[in-house]
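Removed from the display is one protein chain of the complex; every other protein chain stays in position.
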Amino acid sequence: MRKRLPALLPVLLLALCTAFSGCVINTSPSEVTAENTVTDGSGAVLAIPENREELTIASVYAVAAPFFVALDLSDRVVAVNVKSIFWTDAVKPLAQAGTMGRGAVDLEALAGLDPDVLVHRSNDKTTVEAVQGKLGIPVFCITVESVADIKETLRTMGLYFGAEERAREVADWLDGKFDLIGEIVAQIPREQRVTALVLGGEPGRVAGGDMLQSWMIGQAGGICLAAAVADNRNWTNVGVETVFEWNPDMLFLTSSTVLDYTADTLRADPTWSGMSAVQSGSIHQIPAKIDSWDMPGISCALGTMYMLHKMYPDFFSAGQLEREIDEYYTFLFGKTFERDYLGYNPED
Amino acid sequence: MIYRISGLVYTYPTAAGKKVLDGVSLTVAAGEVLTLLGRNGAGKSTLLSCMLGLLRPQAGELLLTGRSIGAMSAREIAATVGYVPQFHLPGFDYTVLDFVVMGCASRIGFFSRPGRREREDAEAALEELHISHLRDRPYTRISGGERQQAIIARTIVSRPQALLFDEPTAHLDFGNQMRVLRCIKALAAKGYAVVMTTHNPDHALLLGGRAALLDGCGRLGSGRTEEIVTQRMLSDMYGADIRLEHVASIGRKVAVYPSL
Partner (left out) sequence: MRKQSPKGGRSLAAIYLTSALLLLAGVVLAVCAGKYPLSPAESLRILLNGLLGRDSGYPLMTQNVVMGLRLPRILGSVLVGAALSISGAAYQSSFKNPLVSPDLLGISSGACIGAAAAILLSLPTAGISLFAFLGGIAAVTLTMSIPVLIGNRSNVVLVLSGVIVGAAMSSILGFIKYIADPETQLASITYWSMGSFAYVTLGELMILLPVLLVPTVVLLLLSWWIDVLSMGETEARALGANVNLVRGITIACATLLTAGSVCIAGTIGWVGLIVPHFGRMLTDPSNRRLMPLCGLLGGLFMLAVDTLTRTIGVTEMPVSILTGVIGAPFYCWLLFRQRRSLG
């Protein structure tokens, strides 16, 4: 063993160099000029391909699908994971694209599809390195934890896939909606401000202060009581007793993850009967059953307007919300949808 | 007669047709010591298991105090026969007293537990074996010889009529072997029918009484120890040169190897 070591050393060194260079290809900006590169959501600098308007796209990340739709990229998608059948029903090309699993990337299936790029979440380094290193397929990572992130994702995806025009249009639309929300919130007197909380998978688990859902409460003029707790953008298990202690005026239940309870179970639970939100009938699951309005993405504008209406119906009426719902769907899909189909009950 | 066995045949279900016991006949009377000799695997433990009702012989008759053992319940058998196993691997550190009380199991009801009477009986058994001082010690923390005494105390606490010892001296040092044999002899003198298996023919000679010999083909011969344990028999059975020498200074015959 000892004798062979010197002979092995150069081989080892070579292997190390190769491995190392493999790592830096993606992040080294020196090889490409700034004009034809773009920095994705993970901070990696990607070279924009020549044929950017023809790139085929694969993804297993459900959050990405609404962006494909918003940027009119659906025709180029070869594999997609959608949150619900709403997306494949409403957008025929996504239905034809088929799926390649939910969440985890099957490298062999991906190699078989041989797309030009994989769109993925940015906190999964292992997959990104494997796809780039083993298959040579570039990975475009997206981060969508705030509206700034969402707009940046629109801008960079627009650049990479040759849809800058549409990206700007969508971002402007988003800005317009949040400007509108801001103008309405500005009219609400300080003393009328409502405290609120978004609950997650179990009743003691809340959206931390660093999550989009908590940010939405603030945008809609509410006071998010979970502002001080944060667990790295994960749903935080503070326990029911803490939720009781906070006792918010309004409780929202997320529709972005699976819940093992409903607004009705909380309303009927005698233990919850002392909560202000229960007594005033202010527990609402964020719509809609089939298309979540608090998913990180463009729909958060609609989710924020929903919160605004529930917290301050005098300042933002049901009729106004109805118009905004129609406008949102028309803007993205060219048509609006039946409320029953969406699983949205305005009375609820 | 405590035990009256005739024509007993036993074959293990897994051993294709090989009879471990083949027409074994034997009687054991009250107050008598029977030493059971035989090579490893000759069927000594199997015979004891049949005598305890743990194994069902395929043929033959096994009467315990005049009743067929097959017709007796485990409780009835346990009330009649006490058993000292070859290996006792302690699991939990029960006190010696708790351990000995378990010997009363045959008279305790199913959802019931031992009471004052059983405890007194157990203390009497400890007294009888001169180990009362160990009463409250964990039985895992006493010496091998003391534990053997405790196990014997457990078997006599329910006042059975017969006691079966499976190689009681196998794991003991020289001094403790002697103490256990003395104890066995004393128990027989009190009227128990004692059956003991051993690998040491000298123990048979020491105990006197009767001896039985399993020949390795499932057959058993029994008789007075002097008639059964002979120099020829020992050499044949163990396949080694073994002598029976009369040692004048102790006044008895001793089984020894002449040399290696």
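For reference, chains read A and B in written order, and residue numbers begin at 1 within each chain.
Note that in this section a contact is a pair of C-beta atoms (placed from the backbone, for glycine too) under 8 Å apart; a residue touches a chain by one contact, two chains touch by 3 or more.
In this text the structure is predicted, and so the values were computed from the model without any measurement.
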| message | Out of B:G38, B:G103 or B:G209, which residue would touch the omitted chain in the full complex? | response | B:G103
| field | Of A:N247, A:Q320 or A:T336, the one touching the omitted chain in the full complex | value | A:N247
| remark: Touch rule applied to chain B and the missing chain gives residues 52, 54, 74-75, 77-79, 81, 83, 85, 88-89, 91-95, 97-98, 102-103, 105-106, 108, 110-114, 136, 138, 141, 154
| said: To test your reading of the contact rule: which positions on chain A touch the chain that is missing from view? | reply: 201-204, 229, 231, 236-242, 244-245, 247, 258-260, 269-275
